[in-house]
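Take this structure first; my questions come after.
One protein chain is absent from this view; the other protein chains keep their places.
Labels run A, B and C following the written order; every chain starts at residue 1.
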Amino acid sequence: MHSFPQHLLDGHANFMSGRYAREKERIRDLAETGQKPTTLIIACCDSRAAPEMIFDAGPGELFVLRNVANLVPLYQPDGGQHGTSAAIEFAIKGLSISNIVVMGHGRCGGIKAALDPHMKPLDSGDFIGKWMSMLGDLPGQLGQNTSMTEAERQTAMERISIRNSIRNLRTFPYVKSLENDGQLAVHGAWFDISTGELWIMDNNGDFIRPQL
Amino acid sequence: MHSFPQHLLDGHANFMSGRYAREKERIRDLAETGQKPTTLIIACCDSRAAPEMIFDAGPGELFVLRNVANLVPLYQPDGGQHGTSAAIEFAIKGLSISNIVVMGHGRCGGIKAALDPHMKPLDSGDFIGKWMSMLGDLPGQLGQNTSMTEAERQTAMERISIRNSIRNLRTFPYVKSLENDGQLAVHGAWFDISTGELWIMDNNGDFIRPQL
Amino acid sequence: MHSFPQHLLDGHANFMSGRYAREKERIRDLAETGQKPTTLIIACCDSRAAPEMIFDAGPGELFVLRNVANLVPLYQPDGGQHGTSAAIEFAIKGLSISNIVVMGHGRCGGIKAALDPHMKPLDSGDFIGKWMSMLGDLPGQLGQNTSMTEAERQTAMERISIRNSIRNLRTFPYVKSLENDGQLAVHGAWFDISTGELWIMDNNGDFIRPQL
Partner (left out) sequence: MHSFPQHLLDGHANFMSGRYAREKERIRDLAETGQKPTTLIIACCDSRAAPEMIFDAGPGELFVLRNVANLVPLYQPDGGQHGTSAAIEFAIKGLSISNIVVMGHGRCGGIKAALDPHMKPLDSGDFIGKWMSMLGDLPGQLGQNTSMTEAERQTAMERISIRNSIRNLRTFPYVKSLENDGQLAVHGAWFDISTGELWIMDNNGDFIRPQL
C-alpha cells in the first residue's frame, strides 16, 4: 500500500485549522446528539458537483447519496443489495427527512457515455452500461436526433433522467404514501457546472431558474 | 410538488456570491476541459462526513461515491444494476484515477443499525438489512461481545467494514491489476465526526493518526 | 374606418414629451444624414420580444426585420416577392451592415403552431402553415418525442430554427462571401421572455449565457 495522498492530508489540516476550529462546538454537538438532516440529496459522483459546495451546506445539513448520474432505480424488493434504495430507505425510515432532491448536472460523464453508443469508452457488458440501462432506450432515441446539437441532446437527457428518477422514486410505497400525506416533498434540480446556476423542476417537469 | 426548500436556495445564493464569484475562472475552465480528479473517495451519506469538507477540497478535486456505510460489494458481473460498482468502474476506466480511499466515520448509522438486532428501526426484509448483509455475520458476532462497550463495538465494526470493502475492491480484476502495476493505490481512512481527526489505515490494517 | 386607436395616440404623445424632447438633436441629425445602423436583427413579431427593448436601443441603432418566428428562407432568386430576402439584401447592399443577428425567443407562437399538428388553430392550407414549412419535417419529429416535456420540445425547436435560419442565410452568395472576407458576422440569439435572459449561440451552435 502506498502512502496516503498528501493532498488529502494537507486538505485535512486546512479543515482542522479552519472550519473545525471555527465550528468546533457545533460539530461536537452534532456528533453527540446525532444528525437530523431534513433533506436527502441524490447527486452524481462528479468532482465538480458536490452538493455541499452548491448549497453552501455545513455539517449536519444534507444527507447525500452519490452515484453515477444520480439515478434512482425502480422499487425492487428482490433480496438484492441495492445501495441506492438502501440510502433512500435509511433517509426516510431512519432519519424521517422531509425533502428529497434529485440533482443532475451539466456535462455529466455518465449521461455522455449513455448517449454515445459509438465511442464506447467503457466495455458494453460492464457495470456502467448496465447502470445506465436504467434509462431504457431513451439515450438511443435522443442520440440519433441530429437537429439538436450534441450539447443540447446531453442537457435534454440529463433532465429526462431526473424526471425518470423521480418517477422511480415514487414506486417506493413509503415515498408515495408520505408524499400523499404531505410529509415528504420530492424535487428535481439541475446544476450548471460552468455558470454555477441552479435550475429547479416545476410542476410540469420543466427546469426553470428559481425566482429569488 | 411543494416549493423547493428555501434553505437550499439561500445556500446556493451564498455559493454564487461567495465561492463561485471568487473561483469563476477555474470553475468555468473545469466545465470546458472536463474533470480530471486523481482520487475516488468512497464515503458514507452521513450529513456530518462530507469528503469535500473533511479534505477542504474544491471543485474538480474529488470523485465521490456515497452510499450507506461506505460499502463496496464483491465484483459480481451478473448483469444486475450495481451502482457502486458502476462508479468504481467509471472512476478507473473513464477517469483513470490513481487513488481510491474508502473512508468510514464514527457513529455511523448504518453500522449502528447492523449492530443492533433488537432496536430494528428498519424492517428486516428491506433494503438496509440486505445492504448491510454485505458484512456477513460480523455485526452479529460483535453485537454479542459484551466485554466491549457499545461504542467500542461500533468503532471496531466501522473499521472492520472498511477492511472488508477494500478486500472486495480487490476482487475487481482491473483494481487488482492496476494496483499490481503501481498505477493505482487503495487506501482506508476513518473520520472522527466529533474531534475532526482523520485516521488512516496502515499496512497491517490498523488505523493510525498520520504523522504530519 | 374607425378612429385611430387612442392608446397609440397617447403613446405617441408620451414619446413626444419624453424621448423626442430629450433626444431631438440626435433624431433630427439622423433624419438629415441618413441611418447608418451596423446591425440587422431578424426577430419575431411577438409583442413581448421587441429588439429595441431587449437591447435598450435608440433610434438609428438597429435595422429590424420582423416576421413570424424569425425565419430566413433559402436564397431563391426566382422572381417572387420575397420580403425577408429583400430586407436582408437592403441591409447588406444598401446599408453595409456588419452584423446580422437571428434572434428567436421563448414561447414563440409560430413555433408552437408548427409543433402541434393536432390543435391546428390555423387552417392547414394557409400562410402560417406554408411559412413554418420552411423548417421541413423537424417539428413533427420533435413533437413526437414524449420523453421531453412540451416546453422542452418548444425550446429545442426554437433553437433548431435559429440554426436553420443561419444556414439559410449563408445560401445568400453575398452573405457567404462577406463573411469569408471578415466583413460580416452572423450571430444567433435566443431571448427568454420570462426571465429576460439573453442566450447567444456559440461556435457549436449551442446557446449559452454570455460571459459578462
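We take it that contacts are C-beta pairs under 8 Å (C-beta built on N, C-alpha and C of every residue); 3 or more make two chains touch, one makes a residue touch a chain.
A quick note: this is a predicted structure, and the numbers were derived from the prediction, not measured.
Chemist: Tell me the shown chains the invisible chain touches, ordered by label.
Modeler: The chain that is not shown touches these displayed chains: C.
Chemist: Give the residue, chosen from C:32, C:137 or C:181, that touches the chain omitted from the document.
Modeler: Here the residue in touch with the unshown chain is C:32.
Chemist: Determine and list the subunit C residues touching the chain excluded from the picture.
Modeler: Answer for subunit C: residues 1-2, 4-5, 7-9, 11-16, 18-20, 24, 27-28, 30-32, 34-35, 37-40, 45-48, 50, 52-68, 71, 73, 77, 79-91, 93-95, 99, 101, 106-107, 109-110, 113, 121-123, 125-128, 130-134, 185-187, 189, 193-196, 198, 200-203, 210, 212 touch the chain left out.
Operating definition for what follows: only the chains that are shown with their structure count from here on.
Chemist: Going by the touch rule set out above, what shape does the chain contact graph take here: line, ring, star, complete or other?
Modeler: Basically the chains just string along in a line.
Chemist: Using mean Cα positions as chain centres, tell me which chain lies farthest from subunit C.
Modeler: Greatest centre separation from subunit C goes to chain B.
Chemist: Measuring from the mean of all protein Cα atoms shown, which chain centre lies nearest?
Modeler: A
Chemist: Which integer distance in Å separates the CA centroid of subunit B from that of subunit C?
Modeler: The computed centroid separation for subunit B versus subunit C comes out at 52 Å.
Chemist: Express in whole angstrom the distance between the two chain centres, defined as the mean CA positions of subunit A and subunit C.
Modeler: Centre-to-centre distance between subunit A and subunit C: 39 Å.
Chemist: By the touch rule stated above, which residues of subunit C touch at least two different other chains?
Modeler: none
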